[in-house]
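One protein chain omitted, others in place.
Chain lettering (A and B) follows the sequence in which the chains are written, and residue indices restart at 1 in each chain.
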Amino acid sequence: MTQMLDRRTMERREIRLAGSGGQGLILGARILFEAFAIEGRRASQSQSYEPTSRGGFCHSDVVVSEDLSDFPLVTGLDALIALDQVGYDRSIGLIKPDALVVVDERLAVRDVGRLHRLPLAARAVATGHARIANMVALGAFVTLSGLCHPVSLEEAIRRETPERFADLNLAAARVGYTLGETVAV
Amino acid sequence: MLDAAPSRSFDPKDYLRLQYMPHFMCPGCGHGIALHALLAAVHDCGIAKDDLAVVCGIGCSGRVGGYIDANTFHTTHGRPLAFATGLKLARPDLTVVVVTGDGDCLAIGGNHLIHAARRNLDLTCLMLNNEVYGMTGGQASPTTAATRFTSTTQSGAIEPTFDACALAAAAGASFVGREVTRQAPALKTLIARALRHPGFSFVEVMSDCTEIYGRKNDLGEAPEMILSQKADMRPDSHRDATDQPFRPHALPTGVFVERDLPEYGARLRAHAAAIRKEAGR
Partner (left out) sequence: MSARLTALHGNHACALASIAAGCRFFAGYPITPSSEIAEHMSHELPRIGGTFVQMEDELASIAAVVGASLGGLRAMTATSGPGFSLMQENIGYAAMTEVPCVIIDVMRGGPSTGMPTRPAQGDIMQARFGSHGDRPVIALAPASVQEIYTETIRAFDLAERLRTPVTVLYDQVIAQLLESVAVPPPEAVHVSERKWANGAGPAYQPYAAGEDGVPAMARPGDGHRAHTTGLTHSESGFPTQSPPVVDRMMRRLLGKIDVNQALIEKYETLMADDADVLIVAYGITARAARRAVTVLRAEGVKAGLFRPITLWPFPEAPLRRLAGPARAVLVPEMNAGQLVLEIQRLVGRDPPVHPLGRIDGEPIAPDEIVTAVKELAVHA
């Protein structure tokens, strides 16, 4: 049984999606933010604010805290989702010792935190498109962290993605649940 | 409102803040003639004083507005067209006249002139061109002719000048004209046409600064300067070799541009109405 983060706790939680521009990291964080909001949790979502849409290191962070005036930027990550090597390399120094780390299986990583190397990109391609790796990762993250309910995630995906992509994104998230459950057992 | 017949004959006293007379302009300054022509044109157009807003910048021209019994705004150097843009967009019901000078309009405010001309908002801009910064003591302006002596060109000006009308026309102004203060009736008629024109109207008024500019350049007293205006306005081919030109370059007068272009304020409001209609509001 994987160690679950209690989503009812009022404690501050810091989550980062890291990778390169164009991987849908900001949309991913926005969906996560929305999923928390659906559950009545207050959060702040920030991102690297640079012209990164055509590649280069990019990150998007979600800080969950019930204190509305809490520091909204990351100080020590409770969870890191890294889609590629640059995202991992540039963010791994920020994790707390027991952080949940979800990365693509192709990454060269050291054994840190609660590390899960998953075929995020491969499953995304098999599901329909490489660009939905972010949704696969979110699905896996939700299962592994227990920070929010899959129902909330799915509702957030419906709210935040264009209608014509909603089904594909939902399918990707569900692939992610399965990946998460497989390694969690 | 604009085309209403004047109810009585024109008396400048009806349009002036007489409590602030005598005015501060120097004897012989052409700005008073320009002010008189503006008031006569306002009268001819039947514009009520309550509906008239006069926006000025800084300099001798900037002080003209304060004598007019209307809604008057003495703003900052170079910016009257930008202030007027906000005022006119907020209050399309007002007739907004900008009174500016060659330094105010062409140097520090040049950017606002070209963009006001491009937008074609319904403003009437009178640029009083006396070829010098009078208020600050006679420094060279963008219209100071080459060889002229000013307090910052003590051995003669060397920079080329702006042709303000050509500039306004090139920038897209839908009405452009020029007149000299010597031709006061023609000046009034030109300003009235500009006031009636729906869109950005630019009128260059060839004024003269006798005290600071004329004296320094041996251009004579006010009467000589004013009388020489007309001679200098003749095209080059008609000029007499014996002329002692006040302005070395021939400047044509009259209306140069009068075109029917969409007025910005109306366009903006129609655009907004279309958006609201589409949004079902």
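Just so it is clear, contacts are C-beta pairs under 8 Å (C-beta built on N, C-alpha and C of every residue); 3 or more make two chains touch, one makes a residue touch a chain.
On a predicted model such as this, the values are computed, not experimentally measured, just so you know.
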{"item": "Shown chains touched by the chain that is not drawn here", "value": "A, B"}
{"item": "Options A:72, A:113, A:128 or A:150, residue touching the unrepresented chain", "value": "A:72"}
{"item": "Hidden partner interface residues of subunit A, rising order", "value": "30, 33-34, 37, 42-47, 49-50, 67-73, 75"}
{"item": "For subunit B, residues in touch with the removed chain", "value": "17, 20, 49-51, 53, 55, 65-66, 69-76, 78-79, 82-91, 93-94, 111-112, 114-115, 268, 271-272, 275-276, 279, 281"}
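By our rule, only the chains that are shown with their structure count from here on.
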{"item": "For subunit A paired with subunit B, centre-to-centre distance based on mean C-alpha positions, whole Å", "value": "63"}
